[in-house]
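All protein chains but one are shown in place.
Now for subunit A:
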Amino acid sequence: MVLKGYKRENGTYGIRNHVAIIPASVCASETAVRISNLVPGSVALPHQHGCCQIGDDLKLTIDTLIGLGKNPNVGAVLVVGLGCEGVPPKELVEGISETGKRVEKIIIQDLGGTLGAIREGGRIASEMARELSQQERVEFDIGELTLAIECGGSDPTSGIASNPAVGYASDLLIKNGGSSILSETTELIGAEHILAQRCINEEVAQKLFKIVQDTEDRAIAMGTDLRSGQPTPGNKEGGLTTIEEKSLGCIYKAGLSPVIGVLGYAEQVNEGNKGLYVMDTPGQDIDSITGMLAGGAQIVVFTTGRGTPTGSPIAPVIKVTGNSSTFHKMQDNIDINAGRIIDGEASIQEVGQEILNEMIKVSNGKYTKAESLGHKEFGIYRIGTTF
């Protein structure tokens, strides 16, 4: 299957062509947003991190920002630093530059403050946007696509309808040479033994068990019942009773393909080894999606039972619900109604094929509902405290 996208210098293909304005820290975030507001074709990735972090937590933020800059949907990057933050802007530039794409940086303290930074940042970003506007889409094989699979605001229809349908679409993508990423480690608790049987070898299976155990141990260390936050209040109101029940429904999103690898948060998918990956991310949707996009995914398929408006600054998010009532209530936000499976109007395979067809259209440029409403939810996972 042939799609049309933007060829990058390193041989990957983007399905969007953004100038990304990446602040190195919370202190540079507002300035990055203001530059982006001036420049059509650019997106800012404002966040609350980047300073007074240490160790693995600091590294996670750096890896995430570099991974997002490397994402094939990003054609050029402007890094905005304050000048004294913990995340070195220079390191972000060097990391992202490995892809061969144009990367520049500005430092607010060196440019005399807000106005100077906006002036210089606006000049560079608008020049990048003009360059990217001349790039034409070229043909590429669907096997170059990496799909980020997410679920949020789940209810019992997710495990019955939307997740199995997305799983079918994911399996089709993988059969055609692509990769998919299943994430949200919290939502593997109680279902890890099933997924482990599908791991290609013992090493991958042990890695999977370890990320789930580590997540459960962190929850237990809080001294309270995980159920106070997971399943969420909305999950419970919808009818999900325990994390085990939620997880057993969640893993249907990954279809039936073998698990070929387990990735850390924001770790890059191995382009030479295509198939189904599991990424160690939290169950919170926004942070989870960020991890997978930093890992290289160009497109997101997001299942929901209760409904959610979530989008992303750099990747299209296709929303699928298994709940027909939610689809009709939230038509502004939901692209595909998999509730037809429960209503007896369509099979899992039919809706799965429909999801793949929509992925193809969206890859070729069609806006998702989240994109057409300008949704750009963004967050980065933390594993340490701020000092």
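Operating definition for what follows: a residue touches a chain if its C-beta (ideal position, glycine included) is under 8 Å from a C-beta of that chain, and two chains touch if they have at least 3 such contacts; residues count from 1.
Going forward, contacts and distances are computed from a predicted model.
Engineer: Which protein name, taken from UniProt, belongs to the chain you can't see among "RNA polymerase subunit sigma-70", "ABC transporter ATP-binding protein", "GMC family oxidoreductase" or "Altronate dehydratase small subunit"?
Structural biologist: Its record in UniProt gives the absent chain the protein name "Altronate dehydratase small subunit".
Engineer: Pick from A:G50, A:G238 or A:P313: which residue touches the chain that isn't shown?
Structural biologist: Answer from the full complex: A:G238 touches the omitted chain.
Engineer: From the list A:I220, A:L256 or A:L373, which touches the chain that is not on show?
Structural biologist: In the full complex, the listed residue that touches the missing chain is A:I220.
Engineer: For the chain not shown, which residue from A:M1, A:I142 or A:I342 touches it across the whole complex?
Structural biologist: Considering all chains, including the one not shown, the answer is A:I342.
Engineer: Among A:V39, A:L145 or A:I160, which one touches the chain that has been omitted from the display?
Structural biologist: Of these options, the touching residue for the absent chain is A:I160.
Engineer: Touching the hidden chain in the full complex, which residues of subunit A are there? Just list them.
Structural biologist: Counting only subunit A, the missing chain is touched by 155-157, 159-160, 189-191, 194, 216, 219-227, 230, 236, 238-239, 241-245, 248-249, 305, 323, 325, 342, 344.
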